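Everything on this sheet refers to the single structure shown next.
Removed: one protein chain of the complex. Kept in place: all other protein chains.
Think of it as A, B, C, D, E, F and G in the order they're written, each chain with its own count starting at 1.
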């Protein structure tokens, strides 16, 4: 039984590589999917495909449609969602993806630093499990296979 | 036909009163529900009901369960969700409520200032309509009854 | 028991008034909702609310979001969908609304002239009942109350 | 991870072959399904299987049941829907299939020429992404695998 | 709290009147809906509305679409389904309506004579309650209000 | 807006009366439904309606069908579920009703004494809120209307 | 793409073998599942597993639970349902399975002799396609792969 895990959240650090490596080390039968990781590409994808847009506003609009398409395709295939919130950005996409996944009945793990406990408290309680580190998330994933 | 509207988002300004007033002036058959508006009460509700908790972390945890219960009850009854993002806070609850509502098939309107166009672009595109002001949201609501 | 009927389709003729009148004459307990009937308003609603857009393309885009919002709100409330196809226009919105309604489990009646039997044959067969005139649709609605 | 793509729309041009070729050239793990491509066969399939019918009307009716069966089987298996609208035909089946797919939560791409922007504006906005060419659709599909 | 009850099944006896009377005598807050009771009308409704059809086969086809429309509208509104099987007819519509209702999560009561225990055993076990008489069905309905 | 609350759980104490009284004192717009309260009646309802059964086993079987029917009808109508676990009984029906309600998306409150914290820990975490007393549950219900 | 087909209906003739053979001859990628084919076994399965029951009534009851379990497991896995009605029996199970499958969104083919056109007319119209022979059903299945 292969389980597919969608890794939502921050794309400015290498937490996905870290998680995948830890999980591989444990020999778990997991497959990972995720949003576009290259930030510039995710911002320019609309213009990359549809050509120049009249303003930054419309540039964003064209990009977001394609990013949403990608997310929806991959989230539909996922058995589990892991969402990491970092300290620097507002990361509404992370909240959006995690909340949509929960509403669709996907079991979920939230990773967040101590400093975000208060602002994320409601979303944290809607997730199945909330942890503080990538290592802990990997242990929760491993527990499914024990 | 009475429509029920859930007003998600910022609780530090009086945008809800403003919207309700505008809508009443138009004579629309709308009923409004919303999260707890008194910020301190929403933070202390866990301890208010369950007594003192061992630390701030557990105080948050107790409060968030009861806030989530309230939101879920009222969101289930809503025909429409209006979500306002302001500039000051991270407002992950707003993103969480809006995303959950969209996933449940509730038509939605997002209100956000120009400065948030970029970070909210994906969630904006999943909402039915995105506007910049409370007045515009009231006009969209009015359009349903034309 | 009041039943709510969404009247999808052509907005350039007065078939809705005709249907509502016939149904009233029969004394049926039905409530009717429908898309924006004033064609110009449905085309300009985006700019009416959001202000001028950079081009016709973006004008259409702004309008369609608000029209979709309206339709989704009202379709969700409907117990029955009646969709009329006329000879003059392409009426993809009619096909879109009817197909979405069927996918959501709403019972439906299609009204179409003889000339459209062939191009509409597949959609016709997904609807519960297909008739040729507004009078016949009114009789089908009346049959529910016999 | 293999994704299944349903190609709805026009059957009088070779856009499906063009898209499949482009996608193969990119080495994407996609499987394609589509409606009956031979137009005469899709019109005669009812009589081909059930024998002669009393009139053209009943011939159409017999054919459409079997076409709808085919579409429903394949659409249920699809992870993604791509729908192309051409200039020549009314293509209500394309609108029907795309709208049903969206209602069932399938991510979708619409392809349409500039001349159809206005009449397709509402359906366009319910799709995840709308593009003008088959090449652009192929690029959107490729983006999922980046 | 008013509960709506759909009375599926045999239309050649007056069991519906009997049940409604018994329930009224108990003062229960129930509202009843049911299929067309006049057998000839349910057979001719297609031709009554759509005009003469080419043969008995197509007469049946036209009628059944309108009967299915009626059933679907009313079944969607029902909180409870009661289905009575009599000894004389094959009553596939009764089985169809009851099975569809169960699949949609509607609580159900089956009424059937002793002679039909064996052929109805599987469907009986999918219903919530199976009884032998209309009086017993009325008692089960009354139990909800105790 | 009236909310309907299903009160699952123990039927050997008067906790329902206590909760309803507290809620009335607060003037909340709530309507309450619950399982059969008279224990003997809920055990004998099968034989009361269907006559004597061959053994205790079949007596239980006949009763449970009718109890399940009642619960399903009322649970479907509920907006909120409150479930109380007492110390004396195994109360699998309480666990069953609460778990089914959660699976159907009904917001829920669990009430349980301290002694049951450990055995109920998993079910407690699937409920929205867990409290120790009826008074606390009433306060949570009141919070929805603040 | 392998499609799974559930073959509901009559178990006293060899129509399943006939259909499977025809389909194999066409080289279609189909997998078939079906109810218990040995009639005596399906009647005695309750007592075979649970031991002797107090009467024929309870024997039926024990068997039907296990038959329903089997059907539910296999129907859940099916992409398509084919249901054959023969002339001899009442076949309420066939109607039950077909109706449940349609309610769950499974595309379906009904096979019935001319003599059953009238009593099966409503269920026939809820199925995607209705044919008169096993050969025709095989052709409809083949059409999916054209």
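One rule holds in what follows: contacts are C-beta pairs under 8 Å (C-beta built on N, C-alpha and C of every residue); 3 or more make two chains touch, one makes a residue touch a chain.
All figures in this text were calculated on a predicted structure; none of them were measured in a lab.
Participant: Give me the visible chains that the unshown chain touches, in label order.
Facilitator: Within the full complex, the chain not displayed touches A, B, F, G.
Participant: One chain isn't shown here. Among F:28, F:100 or F:142, which residue touches it?
Facilitator: Among F:28, F:100 or F:142, only F:100 touches the chain that is not shown.
Participant: Can you say which of A:37, A:53, A:76 or A:128 touches the chain missing from this structure?
Facilitator: A:128
Participant: Kindly note down the residues of chain F that lie in touch with the hidden chain.
Facilitator: 56-57, 60-61, 63-65, 67-68, 71, 89-90, 92-93, 95-100, 102-104, 117-126
Participant: Which parts of chain A are in contact with the chain that was left out?
Facilitator: 1, 3, 79-80, 105, 107-109, 128-132, 136, 139-140, 143-144, 146
Participant: Counting contacts across the full complex, list the positions on chain B that touch the omitted chain.
Facilitator: 54-55, 58
The working rule: only the chains that are shown with their structure count from here on.
Participant: Report which of C-D and D-E is connected by more C-beta pairs in contact.
Facilitator: Comparing C-D with D-E, the pair joined by more C-beta contacts is C-D.
Participant: Any idea how many Å lie between the Cα centroids of chain A and chain G?
Facilitator: So the centroids are 43 Å from each other.
Participant: Rounded to the nearest whole Å, what is the centre-to-centre distance of chain A and chain C, using the mean of the C-alpha atoms as each centre?
Facilitator: That pair's centroid distance is 39 Å.
Participant: In chain C, what residues contact two or more other chains?
Facilitator: 65, 68 - these are the residues of chain C that touch more than one other chain.
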